[in-house]
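Removed from the display is one protein chain of the complex; every other protein chain stays in position.
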Amino acid sequence: MAQAEIPYQEAMPLHHPHSWVTKYWFSQDHKVIAVQYGITAMAVGLIALLASLLMRTQIGFPGAIEWITPDRYYQAVTMHGMIMVIYLLTAFLLGSFGNYLIPLMLGARDMVFPFVNMISYHVYLLSVVILLASFFVPGGPTGAGWTLYPPQAILTGTPGADWGIITMLLSLAVFIVAFTMGGLNYITTILQARTRGMTLMRMPLSVWGIFAATVLGLLAFPALFVSAVMMILDQVIGTSFFMPAIASSFEPSASEYSGGSPLLFQHLFWFFGHPEVYIVALPAFGVVSDLISVHARKNIFGYRMMVWAIVWIGVLSFVVWAHHMYVAGMHPYFGFFFATTTLIIAVPTAIKVYNWTLTLWRANIRFTVPMLFAIAFVITFVVGGLTGLFLGNVIVDVPLSDTYFVVAHFHMVMGVSPILVIFGGIYHWYPKITGRMLNDTVGKLHFWITAVGTYVIYFPMHYLGFVGVPRRYYHNEPLGESAFYPASAELLNQGISIAAFIVGAAQLLFVYNLFVSYWRGRPAGDNPWEACSLEWRTPQTPPIHGNWSDTLPTVHRWAYDYSVPGEKEDFIPQDVPHRA
Amino acid sequence: MAQAAAAGHATIFEDWGSDVTTFKGVPWGKAMMWIFLLSDTFIFSCFLISYMTVRITAAEPWPNASEVFSLTMFGAPVPLLLIAIMTFDLITSSGTMALAVNYGYRRDKKKAIRFICATAFFGAVFVGMQAFEWTKLISEGVKPWGNEWGAEQFGACFFMITGFHGMHVSAGVIYLLIVAWRLHKGVYDKTNYEIVEIVGLYWHFVDLVWVFIFAFFYLW
Amino acid sequence: MSSEVGQQHPLSLYFWIWGLLFVVSAGSYFTDFMEAGYLRWTLILTFMLVKAGYIVAIFMHLKWERWALIYALLLPPGALLVLMGLMAWESWDYTWLSRVVYFGEDPYPLRCPDAANPNCVPMAH
Partner (left out) sequence: MAVAIFLLILVVGSVIFTFVSPWWFTDIASNWGGIDTTVLITFWVCGVVFVAVGLFMAYSTWKFRHREGARADYEPENPRLELGLTIVTAIGVVAMLAPGLLVWDDYVNPPADAQEIEVLSQQWRWSFRFPGEDGVLGTVHVKNIRSDNPFGMNPNDPAGEDDVLVAGNRVQLPVNRPYKVLLRSNDVLHDFFVPEFRAKMDAVPGMITYFWFEPTKEGDYEILCAELCGKGHYTMRGFVDIVGQEDFDAWLAAQPTWAQMKAGVTPKAYSALARRGREVAEANGCFACHSLDGSQVVGPTWQGLWGAETALADGSSITVDESYVLESVRAPAAKLVEGFAPVMIAYDAEIISDDDLAALAAFLREDTELAEASTP
């Protein structure tokens, strides 16, 4: 039975492009789509980066730029958070890495439904356009925080409460449609279109991470979709799903609401939101495992445990959502349940951390640029994960919630670590995509500034949180007689801001490197890193449309046969048969 | 392979541990449809859970569905009459769909097309009745933002959930007609007509959702 | 990529299930003429689940799929049950209660959970 299905995969009809437009714009080739996703995501990512620098200007040097009013500040915070999480990280890790790696690593010609895949990118692009349009609608983009909590998200006390929030929600809904189309493709390809010999337990961990994240996405985005629909209805036609009776001195029309439940939105949002943070974490986990293994020239330690850890993290992530709501006024007894499940998640995650570090043990580490990023990922992730345990331990969250401690936690674990993995991954696969290496010196410079800089930005923020500095504060200056804020912390904030400017500027190095190496980079050859996984085994570099020659490769081993004793080479590609 | 379920739980490990395909004998399109339906289940469930939440937390009385949705027949109000007819209509369409799928398996193209069209017809009738129901309710004063009988979430949930379901039905009708047309044109002649089964899965799912809406919205 | 043979089931099977679905739907419909109460709720749920079961198992052929697929489809909704259970608990025991106690809103004196209240019969509808 199984064998019967392969011939079709080999002869799978591919849509061959005839013109520039079909080749680079409406392409059905997963590799082109991956690059499209990547470029778009990076472009919006730069906007989010600019927003963060605006915020840091205001926090470090309040009033220095008068243009940054409270309205604009909150709009910057919101767009920064939302773009970074959804339109950069999710889109990049799944849309770009997912598209590029899945067929290549599994020995498939393409995604199972290339046409749907193509549409997926264009719908994503549409969602980005709607997102950017929100900067130009009357009132500007929404300033409700990326969590978009009602009632404030749709009341006039918040910037962008009419057009801004509608475009935001619309854009999210469209994004979800795009994600669903892409995600169905990924899952079907992974489950139904692997090449001969490629069992699930031989898949590289990158694919495992992307797979689990996609499943999470398909099951979690519905909750966001539903809450977006309901909030649009609340805003536009005046239903009251999330809106209780309100006496707003700002907005007399708010009195038309009655009986709704703001907590319902938060539950739905986090039922999506917590899986979402693993949606961006799991692919990063997977990719980093591969990077570490390749560049340490050693098999990944405890592969099976790594896979099970991914699966368990995925499963558990659906029952921890309310750890974001410990002090949100939900049922107080939920704290017991969610604190327990949340800390249980630490166990599989810890296993992953141990296995990364144990892979380094007795390895033969090449400190290439991807490896540098991978190592920096592990340590920042440990810091961020451990501070997550503070927050997960319900009572400890009480003083820390909604302070800069939380900001520090999630930037360490999400704002820095997956970003580091994205960088590492780009340095690693750029030679495959373009046939040329990225410049090493520029890469190292970029790495050191980014890694040291981000640690300097975020580590001290934890301590602002201990002091009690709340997040989402336009400034912390004394108002009248009040001064909860020690003057010394002002200095700290300035330091953080300066570090942020430097790191932000250093990203230009990376962009420069991406461009210049495309034409000037050293030719890479077929397998510059001497890696085992299938993507390095295509007959051409960069791979042609269809990836493989007439027959698909046959897989004989896992993706981590590095430094096998008794072998001459220190790596054995997956499609090399065992010696008889 | 169709008898596989009977082959026992050991097949789970074999299937998940094998190469090439995990779901044995499941074509790509069908696998994709199943996974989509799983995702869609989450959408509808989130809608229904939201409905449950606002209904339980509502401090205003919840309108009595069987009164609101009654039709007057022969001078006496009959509760839920239209809804009952809609329910039977949808079940009928599910039946014709099941037959279409079966004829698809048998590669009996003509009959398959005929039953697909019948299904689409019943689907369209359903949408029509729903339009009638909506008009009637709106004219009686049930609006998404309020009604005369109590909690305003009643109307909001009703229009949102049945509307979303109605959109699924409408999309399904279009999908069915496209499939019928393409079958007729011979686009699928080289395959096993699994497209009929795929569109069937979608259609049955739409019926399935109605089962829950009927129970929780109209009866509860 | 496709199965060589489709599934073969006698047509009579479909007619049977079709008929049963009609009968069960009629059953659900008639619960509407009953008094509200546990019996009615149980019947509504039972008929609902029976109907859903037939549709998924027979019409959607899940019964004849391999366990690998069946479990992949039936386990994930467990997450929804957790969400549903917790939301029901919180809405009833906490949100609604606080509205009644502090805002003095109580449209259903019968739902009043305070046993000392003479008008109060807990949980009866």
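Every chain is named by a letter (A, B and C) in the order it is written, and numbering of its residues begins at 1.
Quick note on the criterion: a contact is a pair of C-beta atoms (placed from the backbone, for glycine too) under 8 Å apart; a residue touches a chain by one contact, two chains touch by 3 or more.
If you're wondering where the values come from, they're calculated on a predicted model, not measured in any experiment.
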Missing chain: touched chains present in the view: A, C
Contact partner of the left-out chain, one of A:137, A:386 or A:509: A:386
Contact with the hidden chain (one of A:137, A:343, A:442 or A:502): A:343
Touching residue (missing chain; options A:22, A:199, A:494 or A:563): A:563
Those residues of chain C which, in the complete complex, touch the missing chain: 94-95, 98-99, 101-105
Where the unshown chain meets chain A, residue by residue: 69-71, 74, 143-145, 147, 149, 151-152, 155-159, 244-252, 254-255, 259-263, 296-299, 301-305, 327-329, 332-333, 335-336, 339-340, 343-344, 346-347, 350-351, 353-355, 357-358, 360-367, 372, 375, 378-379, 382-383, 386-387, 389-390, 393-396, 398-399, 401-403, 451-452, 455, 459-460, 463-464, 466-468, 470, 472-476, 479-480, 482-484, 486, 488-489, 492, 560, 562-565, 570
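Going forward, only the chains that are shown with their structure count from here on.
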Averaged-CA centre spacing for the pair chain B and chain A, given as whole angstrom: 34
Between chain B and chain C, centroid-to-centroid distance (C-alpha), Å: 16
Numbers and ranges of chain B residues touching at least 2 other chains: 1, 16, 22-26, 28, 38, 42, 45-46, 53, 57-60
Multi-chain contact sites of chain A, meaning residues that touch two or more partners: 5, 219, 261, 264, 267, 271
In the complex, chain B residues that touch chain A: 1, 16-26, 28-29, 31-32, 35-36, 38-40, 42-43, 45-47, 50, 53-54, 57-60, 144-145, 151-153, 155-156, 160, 164
List of chain B residues in touch with chain C within their complex: 1-5, 7-9, 11-12, 15-16, 22-28, 34, 38, 41-42, 45-46, 49, 52-53, 56-61, 66, 79-80, 84, 87-88, 91, 94-95, 97-99, 101-102, 104-107, 150, 191-194, 197, 200-201, 204-205, 207-208, 211-212, 214-215, 218-220
Residues of chain A touching chain C in the complex: 4-5, 8-9, 215, 219, 261, 263-264, 267, 271, 318-319, 322, 330-332, 334, 337
